[in-house]
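Excluded from the complex is one protein chain; the other protein chains are retained at their positions.
Every chain is named by a letter (A and B) in the order it is written, and numbering of its residues begins at 1.
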Amino acid sequence: MRAAEDRLLLGCLRLAGAAAGSIVLLIVAYLLAEALPALQALGPLRWIRDASWHPAGGAGAGRFNLSPMLIGTAAAATGAVLLATPLSIASALFCRFYAPRRLGGGYRRLVQLLAGLPSVVFGFWGLVVLTPLIGRWQPPGQSLLAGILILTLMILPTISLLAESALAAVPRAYGQAAAAMGLTRWATIRQVMLPAAITGLSSAILLGAARAIGETMAVLMVTGNVVRTPASLLDPVRTLTANIALELGYALELHRSALFVSGLLLMGMVALLVGISEALRPEERHG
Amino acid sequence: MDRRPWPDGLAAALAWGVAMGITAVFGLVLADLLRHGLPEISLGFLLEAPREAGRAGGIGPVIVSTLLILAVCLLTSLPIALATAVLLAEFSHGRSGFARLIRASLDGLAGVPSIVFGLFGNALFSLALGLGFSILSGGLTLACMVLPILIRSAEQALREVPSDYRRAAAALGISQAASLRQVLLPCAAPGLAIGVVLGIGRALAETAALLFTSGYVDRLPGSLLDSGRALSVHIYDLAMNVPGGEARAYATAVVLVVLLLVANALTLGIAELWRLDGGTSR
Partner (left out) sequence: MSLPLRPQPCLEVRQLSVSYDRRCVIDAVSTVMHRSRITAIVGPSGCGKSTFLSCLNRLSDLTPGCRLSGSIRLDGDDILSARTDLIRLRRRVGAIAQRPNPFPLSIRRNITMPLEHHGLRHRDRREAVLERVLRRVGLWREVRGRLDQPALALSGGQQQRLCLARALALEPEVLLLDEPCSALDPVASGVVEDLIASLRGATTQVIVTHNLAQARRLADDLIVFWTDEGRGTIVEQGPADAVFTSPQSAITAAYLSGSRG
């Protein structure tokens, strides 16, 4: 039997724990509740079959095709992941295997710092520096390409830090054994370390992808936000997240509800990626 | 010719090159911010109210709103986070179904995109609870967002307290509540502080979740039920909606980044002190 004081404390803690644990359910519940009118009025197919995205005007006059935004999100995130993956793995390898000890520590701190920089700052820099640069080459500059580059900068530190901890989880003895067999450093990394850390690395990349899909401000500020399926890297594009940020302020009724549908969609995609990523990650030890 | 060394050298050169490149790009970003932003910053800029939609004047009310949003966020999230962390670290041995459920749910929460927090905060706090676009709505939305970070770091801090202290306290017939109060929480304090600073960093950096919860109004808020504009939202608005707002956006970005750097340095400082201390000799 616990002390009375402890039973009281445990009661309070359980209450707080239940509150913290229920927030995610609350989020899903509110998204669903707000999305329900649009889902009921429009059915499952109009989101990809409608002629365009002109959501004002109710179920009759409104057009609710989300596919340009879906494609925009997919294109921006895919591009960013493709670019960021080799760079972040190289960055993690540098930190773990190539950098002298002190430099590696300093570099890691820099990357940690970058991972915490606000997306709005990246977006702003992209808007005032990067897009004019692209624009000088191919106007207007606010484009899928700008979005991909800024997103790459944003997810690179995240993937790099996670990849490095995945590499750190590989037992040191593996590397020593390989070195003892006379393998060069690169051969050791390629033949032993990378294969041993492959699940952790995949988990890191998936988490980076989730971050890229969910990112709002950085893409919102550099991609031009035209609702159109992009034909090239230099076309402007609007992502799902940017769409919500741009329209929620004035959206009414079915339009508002449709934005919650896209929020639900986002949450679903991100949850899927995070879920797979968690499943891949080696079990953390508790206690 | 021995062909083995050259891929080895190439790999090393690539790794160095990428690291230098990343450092250079981010150095460029920061240098650009400082070069354009610093000349704009003065005491007046930090204290005055914005004029002409932010093109002139300062960011005084924006800083006040940011701090108020942060205060609401921390005051609500910290007690819940600490209690949940204590529950997970001290009362459940990581085994009970309830603890596992909470952990899974927090992992889910940590993955929610910030714009979805914005949707949720708008629907629940602004509309359903009738708080409107207000500092309270924004702060509460951010509180939900930083909970997973706070809980994870607090749980970690508690787990790093040697279990000897728990056994010693139990063997003396000291209740868990008292041993937490007298021994475990003071021991974990530096780790708890690091978590708080991380949470502050995340909250300061957030924009998307605030757009539709705390809103855009750049006047000095009269109460927590007034709308207030956060620094990050100010940058966004100046950059996107105010022609000629660029210079002030630069300056605001510098203020925000400096705040984050300070938070970061605090984290490192605390961690360093703790390491030197061995986490024990208090």
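The rule we apply is simple: a residue touches a chain if its C-beta (ideal position, glycine included) is under 8 Å from a C-beta of that chain, and two chains touch if they have at least 3 such contacts.
All figures in this text were calculated on a predicted structure; none of them were measured in a lab.
Trainee: Return the single residue from B:Leu14, B:Ala53, B:Leu67 or B:Val183 that touches the missing chain.
Mentor: B:Val183
Trainee: Which of B:Arg55, B:Arg166 or B:Arg219 sits in contact with the chain that's absent?
Mentor: B:Arg166
Trainee: Touching the missing chain, which residues of chain B?
Mentor: Chain B touches the missing chain through residues 93-95, 164-175, 178, 182-183, 186-187, 280-282.
Everything below uses one rule, namely that only the chains that are shown with their structure count from here on.
Trainee: Taking each chain's centre as the mean position of its Cα atoms, how many Å separate chain A from chain B?
Mentor: 17
Trainee: Please output the residues of chain B touching chain A within their complex, sorted ascending.
Mentor: Its residues touching chain A are 4-5, 7-8, 10-12, 14-16, 18-19, 21-23, 25-26, 29, 32-33, 79-81, 83-84, 86-88, 91, 93-94, 98-99, 101-102, 105-120, 122-124, 128, 144, 147, 151, 159, 175-178, 180, 201-202, 204-208, 211-212, 232-233, 235-236, 239-240, 246, 249-250, 253, 256-257, 260-261, 264, 268.
Trainee: Using the touch definition from the top, list the residues of chain A that touch chain B in their complex.
Mentor: Residue positions touching the partner: 2-3, 5-6, 8-10, 12-27, 30-31, 33-34, 87, 90-91, 93-95, 97-99, 107, 109-114, 116-125, 127-129, 153, 156, 184-187, 189-190, 210, 213-217, 220-221, 241, 244-245, 248-249, 259-260, 263, 266-267, 270-271, 273-274, 278, 286-287.
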